[in-house]
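Removed from the display is one protein chain of the complex; every other protein chain stays in position.
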């Protein structure tokens, strides 16, 4: 198909032009000045594009800092609340971190398990379609997960919350009362877990598939069971990769907005995960920004900056782990 | 079968559990669990959870007694790994079923794809909820907004991303600048989408009159911040796998470097580049947060990216759920939200599928005799 097209366009191109000078075949163009100019122009554009990215990132930082400063230095009176900016953002950071950590705690074992299932347990014929399914799971927009979490999943969890608050309320996180809508921080965290699951799974699956066959076969030949082979050959090879996949998942969970904004009915920080209350930075911004002006706007931007710094630290740590262990992974 | 073969077979299978063991143990666990449930009141999740809690140790004990410790541990982890997979399928199935069950009625509302929210009021919604009229309102404005904003973001991101990748792969010789760009592209990948939105808002807020800064173009700028790193990473990977031999073949014919890149390297990698771009589009078309803070909300059709508020599908879903058109009759709003969600997911799936097809269709033909 494409070949005939190529040919068609070549013919169309050549028929309109007049015959070139007789000696044209004898040489590729002798005057190459324009060609050299093209080279310089092209490399210049490429370089400029790369620099644009650096400028954009510097711009992100500069604009956010500039707009955030008024709120950070403002007194509680100016902010119209009884704490400074840090007193305001602290509970939000706590909410973000708690929700993300719960999500990661749930998603990591399950994600690694699925990855192992696909790479080492599932029949070969199933492995590839299953990989597609996981990728599709990752492609579903977060607002859809949010709607599902708020309207379906949260409601389904209410009986569980009722049971927890009835029998385990002596543990602070299962608080004295429970939400009757299920729109709690724990629900949000579990929705986040579902959302980061495909990320962890697809990264781990790729790693597990790259495990040197030689190592695996060596372990099996020594009479190891499948699990012992995985422990001896797969995990050591993939350790750094798993850590970085988890960190990337954490970064994603920290920055995820819509799922939390839709699921949570936000409120002040509480210890209980199953009653109404708590919020996260992204949800706070999403819910409040459209009605925010002046110092409130600045406050939300400052909160966004705090979020940016946290995710940046998590992501850089993830890359450092990878870089650190790359030499020891045994991969060529 | 000869006696010897029988003997050998039995010596290798001796001390192994028969193949039906897991099924038998599973059935037993379910039965016992049903018994427990009948004492405390039956419910489906409880039944399955307790059955699973019984199944795992029984399998372990059974395998350990018959097959030895090693095999017992192996069985134990096999059960856990397979359980993880089944557990992960539950939310996926639930999401898909919910989308179809709740989304189809919305999608089938009259004029859902062809009208906007301009004439859908809380009165019409209350009437619809009371069963006295159809659910009015549709997603045309959001669909058009999504397409325009995403298109604008693509127009901004693809040239920047493509040329940056060309710089990284073809021109930079691993100098400090290329390492800086690579590092910061990685950093950009991790920017939370809401922060990208704030950036777009802050940038346009200071460039134009703040009153006018909420518009489709602002959202496109914010989305570009999310899209550029995705485009760069996939394109760099695709350019790297173009064999050096092809570049050399072109240079050896006395072809300029830029012509080599445009006419040899990029055509060879075009399928991968195009599918990467499509995946990037699929990612940003589902983004809500950046648009929420940059494009405002609109109930009517707006096709001008540079003027006035604009609606997109994800924001439409969010607003319908968060601020229903009629606070006393939320049913029609939820119905429209699910309808829009179904459309959005179909759109994203179509883009993902398109990415795979592009990758296959444009791949250089290896054979063709």
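Which chain is which? They are A and B, in the order written, and residues in each are numbered from 1.
One rule holds in what follows: contacts are C-beta pairs under 8 Å (C-beta built on N, C-alpha and C of every residue); 3 or more make two chains touch, one makes a residue touch a chain.
The rule is short, and it goes like this: contacts and distances are computed from a predicted model.
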Per UniProt, the name of the complex member that is left out, chosen from "Tryptophan synthase beta chain", "Glutamyl-tRNA(Gln) amidotransferase subunit A", "Phosphate ABC transporter ATP-binding protein" or "Fumarate reductase iron-sulfur subunit": "Phosphate ABC transporter ATP-binding protein"
Contact partner of the left-out chain, one of B:75, B:233, B:256 or B:319: B:256
Touching residues (missing chain, whole complex) on chain B: 173-174, 243, 245-256, 259-260, 263-264, 267-268, 364-369
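Note that only the chains that are shown with their structure count from here on.
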Chain centre separation in whole Å, for chain B relative to chain A (CA means): 11
Of all residues in chain A, those that touch chain B in their complex: 2-3, 28, 32, 35-36, 38-39, 41-43, 45-50, 52-54, 56-57, 59-60, 63-64, 66-67, 109-114, 116-118, 121-122, 133, 135-137, 139-148, 150-153, 159-160, 194, 197, 201, 225-228, 230, 248, 251, 254-258, 261-262, 282, 285-287, 289-290, 300-301, 304-305, 307-308, 311-312, 314-316, 319
Chain B residues within the chain A interface of the complex: 43, 45, 70-71, 73-74, 76-78, 80-85, 87-88, 91-92, 94-95, 98-99, 102, 159-164, 166-168, 170-172, 177-178, 180-181, 184-196, 198-199, 201-203, 205-206, 225, 228, 232, 253-254, 256-259, 261-262, 282-283, 285-289, 292-293, 296-297, 314, 317-318, 321-322, 334, 337-338, 341, 344-345, 348-349, 352, 362, 365, 368
